[in-house]
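Removed: one protein chain of the complex. Kept in place: all other protein chains.
On to chain A.
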Amino acid sequence: MSAETEPTPQIPRDTGTTREVIRLDQVTKRFGDNTVLDQLNFTVDAGKHVTLIGPSGSGKTTILRLLMTLVQPDEGIITVDGEQLYPAPEKQVREVRKKIGMVFQQFNLFPNMKVLRNVTEAPVTVLGMSKDEAEARARELLELVGLADKCDAYPTHLSGGQQQRVAIARALAMRPQVLLLDEVTSALDPELVAGVLDVLRDIAHSTDITMLCVTHEMSFARDISDQVLMFDSGRVIESGSPEKLFGDPDHERTREFLSTIL
């Protein structure tokens, strides 16, 4: 990939100085009586790729949704790139939110816009980018995800895998510092999964974007992650390098979980 197609702002990586880009302090989230996250603390350094694993209901997806401000925590502080995301006034939330992009399990492309406009709409409307610039960039990104020829198609005319790759391009078009991936291959037919993961691998290896990834694709997690966090009942019960966590986990619960999905 050439320098001008790099879809993310350049964050120095492995320069010795680490910079915290995500910080959760004592974050608690309840849905009714159900405590989904229980006084959770964790931080992610800039440029790192962190994978969250754990049984469903363990709170992984909720963390992504908290960071995307789709839900609010009941307690705690969330900081992104040194600026507070929660609690914060609406105007600040809007600014901080621009640093974060998200790819959803169900793609959530806008069916009323053709593929190209799905990618250009937010840069033009939200970032105030000129239409020409946004289109040029959208075409680059669509080429990156292998869909340069689908600019004029409506999302409903694409396969699930193609839709998800458009959704990745759409998220990257906002030049986020952090990319949240919420089980991005779970809704795909098996034969379409590889195409999406290849694109993400490419992005993970060739850019300095920080990734937070909820997935059940363990080989993918092993491949791209710097760190893996094992969740259970709203807490991180184990964290470590993918080699350690997948190869020789300390925690019995982790071993059990891995045996059910590997």
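We take it that contacts are C-beta pairs under 8 Å (C-beta built on N, C-alpha and C of every residue); 3 or more make two chains touch, one makes a residue touch a chain; residues count from 1.
Convention: contacts and distances are computed from a predicted model.
Per the UniProt record, the chain missing from the shown structure is "Ectoine/hydroxyectoine ABC transporter permease subunit EhuC", taken from the list "Ectoine/hydroxyectoine ABC transporter permease subunit EhuC", "TAT-variant-translocated molybdopterin oxidoreductase", "C-type cytochrome" or "Electron transfer flavoprotein subunit alpha". Considering the whole complex, the residue from A:Thr28, A:Thr69 or A:Ser239 that touches the absent chain is A:Thr69. Touching residues on chain A toward the chain that is not drawn are 31-32, 34, 36, 56-62, 65, 68-71, 94, 97-98, 100-102, 104-112, 114, 121-122, 125-127, 153-160, 162-163, 170-171, 174, 183, 187, 189, 233-234.
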